[in-house]
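Every protein chain of the complex appears in place save one, which is left out.
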């Protein structure tokens, strides 16, 4: 049994990690911490009553290091980068769910996260934890930067076509819609029930920190920079992301051909489901699962591809993918504890 | 045109007051204030863009007094009682939507509102603004204590039977369910979308500050103290209160008889609708209106009456009822601006 | 007082027409009908209890013609075109809320509505009831084809830029999200609460009957055919449409310039509000109103404009706009009964 530490147990991602890891047959959660809450895990998450006796502590490196082998960091960005160096130095493996190690340049980090990066050496070596793209590197990694929720749905939707027909792509626009849990567990008026329920709006239009993350890894896969115009919206549901992606081509492609490219690309992937032609993804088919569903449509003139992809933002978009990465790092079956 | 001041424009009740008073043909809103927000009313309430040029100020008695004739206070309890004395002294009429003047004893106030009452003289003379009970007093009042949302639905549901058959009543339990706006416009984690949506729970069980308010005015109407057991719940909707009220009798009564009592009691009331036998109230039939709907059912043995009543907590439960009171105080048609 | 008939009172648009017209000071509703429901209007719409004594009948031309001067048709497409000819022949004015008279070609109608058009003469003369585009024609019209909900939000968002810079536009994609009432009041499993709540999905991707309607009137305004790629989604809210529109240019434009174009275009319009730069429209600011809100953003390279527009699909997207058209046809103030 591998011993697991979760840092940041009180947020939605930390909570989901605890839920799923408590059921995982190959690991044991031995350490949990949170900054603003201490005491029994079941006080923070009453639905777990009867399932765990774990006690949540304030994070202390020494205790943490003595208690577990692999650490999940479900803390806000700028906090993760103060914790990672110590854990790595102590020989631990780390899966960071924050945005701290996702961009490969400290300048970009500053631009989008409005903070100076405090751990450039590890920024350079962190492996981006999208198994569909970096499975082999993840297996050997000591520090995983777990992808953002929007980038997970966006990259999985774009990788096949961007790899196969890079030169043909003229423009890409992602119209993304996320459930409210994506904004975190916070006392903020704009996230209150009455302000969000029966409402809908775009935010950070063309200006969201996940935009450069998508562009970065899309470029690595495609071998060429592709501009991605990204508009996120706040959807009045608890969980789930659906992205409607408009890919314009310089010349026409058929749906048959594109569908074949996607089916082939994800042929052996355990967590990506390409729907049959004519099908359309729905949030409810992926919420509470680690799946990413993808559907495709092409305009009559063959020059516009509309890809729709759906994930649970807290599972495939955060905690589930983090466990998938852990499975790979530990040599477990990749789907262990995730089906 | 009567000149109107609204103190506390940024909360949900203050906002609704502004919405409805801007459409009222007999008054003009001439003063608005809020404590934490200043500037154009349309910045606070963007849906009003194009409808008003009013500028929101920090409350200042001198300016207020110079600007308007009647004041609505939509401020938190404990704040209202610091504002009321000055306004009354300046000869203004006041309709207070907070809980500060609802209970008639400073002791009870302290017990339920956890604060010392700062304005006992006016506490003694305030008129409880439930038109169905105190219409004549309201017409002559200078200070109206506008009823709480739960008490409005509860009292209107109980007054007919409690007046007609006081001695027969053995027990009363109110199972109340309120939309989230009842908790106010606040940055509080427990009111955030993800904590409230797809959830339901009771709170302040047998311990809510509206319980003594219901008991007080029920006793005044019935001529006898009747204990009311009150359990409120948080309902995942924006607006609306539905109360299911269990009235047990010492001996049997028929539905026909009770229905007749209710129909007669509310025969001339413009804002209470007693449904036909067999009907059941629904939130959606009263939300955005100043109506209170009431339906009745009786158990086979005739010893249990189940009254269900429904209102919009922000309208008949707050702002609409306040305007109804204003209409009475000003000699306007009681329904003016409310249909 | 103009006498009004509403055909199809039991659907959501018919119900909203009744709500708003009952409050309108210049008209009196004298005739209401529905096909599957008869009896008091308050049985069909219990929230109206106390506000009307109207009795709903099965539609009969003779009675209808004898009862009212102007008719609103809130019936399904294919039904409207069987009713319109008789009413026009009898000298009545008609505002049709269905899709029957929106496209100008019977072929296109057949392609998108899967039915043969039964009234080609009137199809040729119907005026498209978008006041911002055809105000003068509407004033003189006898048959108004009231715009679809998606086209209203889409056209208002596109008209200014499409008119000002037709030649510059390279592509247009509309990502539209509509509340569930847009699908009508129907017993359909896919629209049931459990299938829709906490869910989100696209439907009729690139294939919706509102797409040719948008293209048609955009072409008329721009003087040139512009292809519009249209993807609608089902949003888990009762009311409201928000469209996020991606307009790509052949060469760059600044936000300042575009914002100025929109402000000027809608300068005197009573129901279109162009937000300040940096603002973003929200459903809750337009729901229950006849407004269309519009906000604008431009990509760094100046070659992508993102327009977001929001309306209430049942008001500006249907019944409110129909009343706005009626006001114009009757010479009333355009905003009468709509503020």
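Just so it is clear, A, B and C label the chains in written order, and each chain counts residues from 1 on its own.
The rule is simple: contacts are C-beta pairs under 8 Å (C-beta built on N, C-alpha and C of every residue); 3 or more make two chains touch, one makes a residue touch a chain.
What you see is a predicted model; the values in this text were computed from it and never measured.
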item: Residue of A:82, A:125, A:254 or A:288 touching the missing chain in the full complex; value: A:288
item: Touching the absent chain when the full complex is considered, from B:55, B:118, B:187 or B:306; value: B:306
item: Omitted-chain contact residue, chosen from C:137, C:166 or C:197; value: C:197
item: Omitted-chain contact residue, chosen from A:198, A:229 or A:243; value: A:198
item: From C:236, C:279 or C:337, residue that would touch the chain that is not displayed; value: C:236
item: Footprint left on subunit B by the chain that the document does not show; value: 171, 173, 175, 177, 195, 197-203, 205-206, 227, 229, 231, 233, 235-240, 242, 244, 246, 248, 280-284, 287, 297-301, 304, 306, 308
item: Where the unshown chain meets subunit C, residue by residue; value: 12, 180-181, 185-189, 191-198, 236-238
item: Residue ranges of subunit A at the interface with the undisplayed chain; value: 23, 46-47, 49-51, 198, 270, 273, 282, 284-286, 288-289, 291, 339
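Everything that follows uses one rule, which is that only the chains that are shown with their structure count from here on.
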item: Chain whose mean Cα position lies farthest from subunit A; value: B
item: Approximate Å spacing (C-alpha centroids) for the pair subunit A, subunit B; value: 46
item: Centroid spacing, where centroids are CA-atom means, of subunit A and subunit C in whole angstrom; value: 39
item: Inter-chain centre distance, subunit B versus subunit C - centres from mean C-alpha coordinates, in Å; value: 37
item: Per-residue multi-chain contacts in subunit C, two or more chains; value: 198, 282, 284
